[in-house]
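Data block below; observations after.
Incomplete set of chains, arranged as in the complex.
We call the chains A, B and C, going by the order they appear; numbering starts again at 1 in every chain.
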Amino acid sequence: MPDSLLPIRIRDLRLSKGDRALLAGINLTIEDPGITVIMGPNGAGKTLLLRCLHGLIKPDRGQITLGPLGPESSRDQQAMVFQHPVLLRRTALQNLAFAAPELARSEPQRLISALAAVHLADRADQPARMLSGGEQQRLALARALLSQPALLLLDEATASLDPASVLVIESLVKAQSAQGTKVILISHDQGQARRLADEIVFISDGQITEQSPADSFFSAPRTPMARAYLAGEILL
Amino acid sequence: MNALAEAFRLIITLDADLFEILWLSIRVSLIALAISAVISLPLGTWLAITRFPGRKFCILVLNALMGMPPVVVGLMVYLLLSRSGPLGWMGLLYTPTAMIIAQVVLITPIIAALSNQVIENLHQEYRDTFYSMGVTGRRAVVAYLVDARYALTTCILAGFGRAIAEVGAVIIVGGNIDHLTRVMTTAIALETSKGNLSLALGLGAVLLALSLLVNALVIGVREYAAKRQYA
Amino acid sequence: QSTTSTENSGLYDHLMPILERETGVKVNVVAVGTGQAIKNAMRCDGDVLLVHSRPDEEKFVADGYGDYRRDLMYNDFVIIGPKADPARVAGAANVTEALQRIRETGARFASRGDDSGTHKKERLLWQEAAIDPDAGSGQWYLETGSGMGATLNTGVSLGAYVLSDRATWISFGNKQDSTIVFEGAPPLFNQYGVIPVNAGKCPTVNREAAEIFANWLLSESGQAAIGAYQVKGKQLFVPNANHKLNSSIESK
């Protein structure tokens, strides 16, 4: 396990397109290990924030540090599962081998067991792009976990999984977190957030409106926004 | 037409001269294609996926070089290889090697520019994932080439087409010398200049048939591989 | 339609403005080899032929494609070779001996190999020297299958010998270290003819302009213009429209 990337500090992060502010001055400090869940309505800026952390987007302004590093310099200690995972035009197993070439050479058995962990053992030789939606998402997760990252970023990684697979993935994520990986996870699934989150960050309209321990967020959300969100009331 | 009849007669009677010329055509073009592909595919790919100042200008130049007149390429290679030129001591002028060199110079920008476009499209899809996985440099280039292999065959076939059809450059550096550097296109040009238009057309048909054959082979292999992998 | 050697020598650039000034006729020049020029004209793609291969020209007229054939001008052929002259062609007594020396010393010879007037002349000379160059094709006898200029480019670069018309050589820009090694022998005479295309065979022919053009070339002022054409201080063509072709050629 590589060194910790904590604390993660985001200072006055701003990003706009045209005259619309997509990220409108985000300030966030994440100090504790464990699992942070980001929630918020569609279009709030959750994905953009995660991409900034990963170094995929350069913000217009603001600063991000992960421990002693920046987003790009810490890239090889991070792993990310995208909202729409992109798999290579190869078999499921080859996709894992491509992500971890040394492992594929030294311990090919590890790849098989990584597939088995997401219950894809018998899809090993199937072209990855022919897998079903849920199977693809699970493969992308297995790929991200292979690198044993210090920081794992998951963007709605269980959105199209069946209930059992959701639980499988959640236990994998928990196990990874227990080994010291910091997990930041976007989810619209409140059940999942309750099961996993140590801490909730709530984003709305490009701004962080709340950062609370999970218990207090669900029992007593501080903003009316978060309250409405949890109740499924319209706040688009 | 008795044009085609004559050409077919030459083929059916296995005319030795015709086969010598055909064989040289195909050999020169395929060797040039192979050399050029080794240079141009990684170059086009690399230009699609790296970012440095002047990259756009490089791509622009590649695109413009698709319009490099064969005669000019021929002249440049001629001056390079001519006895008073820098590489004159190698004595390559008026040999098949000289023709190969000229064709490589001619088709490398074409394959590079076209493959650059193909890879750029794939890059839009893979970029974030490759960044995230830390796939860069040579590994990225190879991965792109492998995953775009089906689309790239068309680029390669375009290069082959240009090479096999090319006359302006090879006639200058090869000299169209009978039994030495005469290829199909220069033979066609010769028959044309003799006014034997129908024979020239017949030879053209033979060359096209050859080109069709090569294309069918390449596309056949591609379809077969695609079907086997259903990827 | 015209043969390449006249175009390459720049003669037309010299003649056309004078022609236009004197007659008002504007001529488009399509320069191809003699063989192609004749066949193109048989397809009616040309109004006047200006070529140099006497037997073909006479056959063209005999077959009814041309109205008549007239001598227009001549120049002569020369043998080009490297200054060092490894085959010592320069010392040969006549053309036959020159060619035999080339063959015997194993020097290379670049031939046009394109059925052009020059090429036919060259084949005739080999025949007279009793040498069959085809046996050495691709080894010492290099058939370039190209125009005069391209063949000169090849010959000069390889240090091979080439039979060229004098006009093309004088105006040729890529001489490198080659030079005229043999000239002036009677068999090297090169007669150009002019033939208006027969309007009966080709109704689309621009008969009137063709007539004017041909007549002007054969007229005194046309002949004078041809004679006045010089490149690098040397006269390239000798007008001889009014002579009957005779075998006694004034040697240079």
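The rule we apply is simple: a residue touches a chain if its C-beta (ideal position, glycine included) is under 8 Å from a C-beta of that chain, and two chains touch if they have at least 3 such contacts.
A quick note: this is a predicted structure, and the numbers were derived from the prediction, not measured.
Trainee: For the full complex in this file, what are the copy numbers of the chain types, given as a label formula?
Mentor: When all chains of the structure file are included, the formula becomes A x2, B x2, C x1.
Going forward, only the chains that are shown with their structure count from here on.
Trainee: Based on which chains touch which, is the overall arrangement a line, ring, star, complete graph, or other?
Mentor: Basically the chains just string along in a line.
Trainee: If I average the Cα coordinates per chain and compare with the overall Cα mean, which chain comes out closest?
Mentor: Centroid comparison flags B as closest.
Trainee: Quick one: chain A and chain C, Cα centre-to-centre, how many Å?
Mentor: Each chain's C-alpha centroid was found; their separation is 82 Å.
Trainee: With touch defined as at the start, can you tell me which chain C residues reach chain B in the complex?
Mentor: Those in contact with chain B are residues 32-33, 35-40, 110, 113-116, 137-139, 142-147, 150, 153-154, 157-159, 176.
Trainee: Report the residues of chain B in contact with chain C in the complex, numbered from low to high.
Mentor: Checking each residue of chain B against chain C gives 78, 82-84, 93-94, 171-172, 175-180, 182, 186-187, 189-190, 192-197.
Trainee: Enumerate the contact residues on chain B facing chain A in the complex.
Mentor: Against chain A, chain B makes touches at 125-126, 128-129, 131-135, 139, 143, 147, 229-231.
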